[in-house]
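As you look at this complex, bear in mind that one protein chain is not there, while each of the others sits in place.
Coming up: chain A.
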Amino acid sequence: MAAAWAERVSTFKSKPSRFLSATTAETFLAELLRELRDDRASYNVKVLLLSPICEHPALLCPSDCVGEETALELMSVFAQCPPKYAHFRCHLLVALTSVLICTSCMSSLSRASQDFLDLLLQLSQDISDLHSDGILHSVRVTACECLQELEACFPGLLTQHVELFSGLRQQDTFRFHQAYAGLHSLVLRNAVYQLTQETGAGAEQLKAVLGGNTSVAWEADQDSGLMNIKDSSILSSVILGSMSTVPTLHTGPDCKELRSVLSSLLEESYILTPLSQAALLYRLTEVVAMVPGVAPAIFRAQLLRLLGTSKVCLLHTTLLLKCAFTDSLFSAEDEAFILKRLVVLSQHPLLTTPTKLFYMDCILHFPENRPINCGGSEESLPVLLTPQLASTLVPTVFNDSATMLARLNLLCLVYLEEGEEEGRGLDYLYEHIISLLHTVENGGGREIVVTFFRAVFLFLSYFYHMECFSNGLIEKLCKLYRHHTRLAPQLINLADQTQDRLAESNWAVDLLKELQRVITNVPLAQLTLKNLPWHLKMLARVAEEGKAPQHSTLSFLYSVITPVSSSLCVSGDWPLGNCVLRVCRRLLVHPSLDSLVIPLADILQHLACHYSDTDIQDHARLYYTLLTTLSQEKLAGLLAQGATEGGRWVKKRSLSCLMGDSEGLTSLLTIHQTEKAIFSLVEVDSDPQQETQEYRESLLNQNETNICTDEVNTTLEAYRCQLSSPDVPSEITLNYQLVHTETYDSCFDQLFSIRLHFTLTDEHYEELRDISVPCLFRERPSPVVKLRLKPRQPFPTTLHASAIFTNQDGLSWHTILPDIHVAFQQAFTPLPAPLAWRQECKLNLFERLWDEFSSESQDCATTLFCCKLKESDLISLVEKHFLPFLISDWSHKEEFKVIFFLPPQSHVLLKIRPEVDAVHFDIATDNWQLLPYLSSYLQTLISSKEDAHSCHNNCEAY
């Protein structure tokens, strides 16, 4: 049992959405709560059961009332749980807090949340456990933590209890003072923040809050007022750097009470754990920042202890203190000392890498007493950080990659500021990059390669303008490429990124031109099937550059594919052929194509005739034809996919591009699943007025010339004969429109090649064929989809529908459409009598069939459906719904005779007569199974007439 629950809970936690698709949140929650109430379940299992509620309360309690009920349930479990299961009780408190906060029960102060709050306050003051087993104390600590979280989420909730927490903290000599101190400082901070927002609040109000007398502080009703805080700024820190303004509470210099509370908290901060101490100090920093009446010097006694600490979170609080109070707490010497300390810590042998990286980040966002620039999120160097000081942080090859890059970045900033005249440091950085390059050359692993290219990019982004370095790098990178062609993707990435990010620099184009030179000068003997694809990939990238001349590329290609000695054409496979074609394709749209036509045509022609792969031959022929017959503009228009950006073609995914890059191709060849339905099939309201009008006219026309001469007996036989003919419809055709659903996602605005697939939910219909729709654009009229259903039994049904389509980005998608419901009346078809038949013949047939259905026993049935209906309503009902199926004369209002034919072979005959008390629908059918559907159909028709009442429904079957 326990193992099964462990399995289920872990499945839920790893993928809640999939877990809940197999069941519902409601069911799962109910199961959890039932098991929690079960006395037989062990408390270890119960602890486990609480974890889904703790971690996903909003998922399991989708509405407030479910949240409220769950909370009440959990409270009753808590009440019944013996105190010795303290561990479980703690988990319960955490679960309750999660549920009440994450549904909006707490914000609306529902009954459960008020009860819970009372419970927590009571537990937090309960010192009866003092002499019991140690484990029991944990409930008190957890209750305090829950209160603190409630106050954190709903600032001001506990303001009235400030004094209570202060008292509890001071009385406690055991380890609970930490929980009380945390709670006390947070409540205090939030109370002061709220006072800063009150107009006219001052020393008196502050004193009242500290004394627990909140009615003086706030005139408005506390509970309702505070719950409505929509503004999230109270949740946000008030210390945000030099440019932000701190909300202040003007109290004048007399803040004795606050000062004594703060000193007492600070005095005891030493006995808190470093993590809690840091939080406490931070809250108090916020309080002092908001109350100018208290001098920041109150923190001075703590500073030395904090500056000497080995704990990163404690040293960080001093930086935050400095950020908040600058020179009112820290002298210029202090500032120099702290900065030196940060530099030392950034490379201290006993600290971990994340800590050192954090300290380096702190140097770049150093809270200076007198900042020159406006601060913010930009990295900038503190004025005091001299190159001499920073020199201890120069990167070396022994650093791990993150440290190395962080140091490189910092030193780049230092030397950028220093200027070019003192170039030694910069020389060192360059040499460092080169020694990294040597490591890569000597076969460094993937991580070293990636780090090297990142370092190059970082260096260039600061010093691309210094030609001695940027040109040197081009030379070295080309040399590297010559020996390690597998680095082509990294080099292309570097070129792409420098081009994008350093728009004013020409470095990327220079690099590419030089690489082109290197590749095209490679002796043919050194080309192998291994390095050639990389060369071609690189040349294809070079061919994207409008500014790079392409003649050498062409002669290289030519020399590679043409000579007899070259085995490329003979043994080259499809991928390699594609690599060649990719270069050609880019050249086809190159701005200097005019001068390239002849050599390019030669290459394409040669490929078309001699390449060993037929597909490549075909494509080469296509390109050749395009090149030789189209003008340059047309060619560019045809082949260009998307706009050019910075002189380079932007890649666009498309299968017609053929030479997809391996990564792009995967996403192109995968079918993606949409999250929601993108479009749906909506039934078309084929205008019934129009149809009936036409039908009525045709009837009238018939009436004029209607003379029936057929023998009575032959009518039925002739009809039977007609029924077996293939002209009789075996299908019903339903018209739908394909329309976008409400959910708006611009990437589904233009859809192509939509293939709709339908799945039956029962056996009553034949399988449907897939339907193709060429395209669906949001701004164009919706396409009409005709659904042809072939019934085995003409019963109502539901169809599942799905679709595969392509969107404008060229990706393939699979989506589920909302289900399609086929109603009973949608299967109705007019009587399939021979076209030549007049109305009297049909009437004759009606009577014959009626007699037959009334007498024969097999599957036939007659029945009577009665209802109250005004005569005018009846006429409009018949006109609206039955006219296409009417057999009797329209002018003959005393009795309407109607035949519904339902493919493949069923009939329903109606005689509708208004009688004195009700309208009678006499029904005869050769398929009694249709009667329940017919009955409900008629009822919906009648109930749509407001004053109609179905009064009697008498059904008899033979």
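Operating definition for what follows: a residue touches a chain if its C-beta (ideal position, glycine included) is under 8 Å from a C-beta of that chain, and two chains touch if they have at least 3 such contacts; residues count from 1.
The rule is simple: contacts and distances are computed from a predicted model.
Taken from the listed names "Splicing factor subunit", "50S ribosomal protein Mrp49", "Vacuolar sorting protein 9 domain isoform 3" or "AP-5 complex subunit mu-1", the protein name that UniProt assigns to the chain not shown is "AP-5 complex subunit mu-1". Touch with the chain omitted from the figure is made, among A:389, A:512, A:569 or A:898, by A:389.
Summary of contacts with the chain left out: across A:172, A:510, A:749 or A:847, the touching residue is A:172. Of the listed positions A:30, A:47, A:384 or A:728, the one in contact with the omitted chain in the full complex is A:47.
Here one chain is not drawn; of A:125, A:138, A:196 or A:531, the residue touching it is A:138. Per the touch definition above, the residue from A:247, A:489 or A:546 contacting the chain not shown is A:489.
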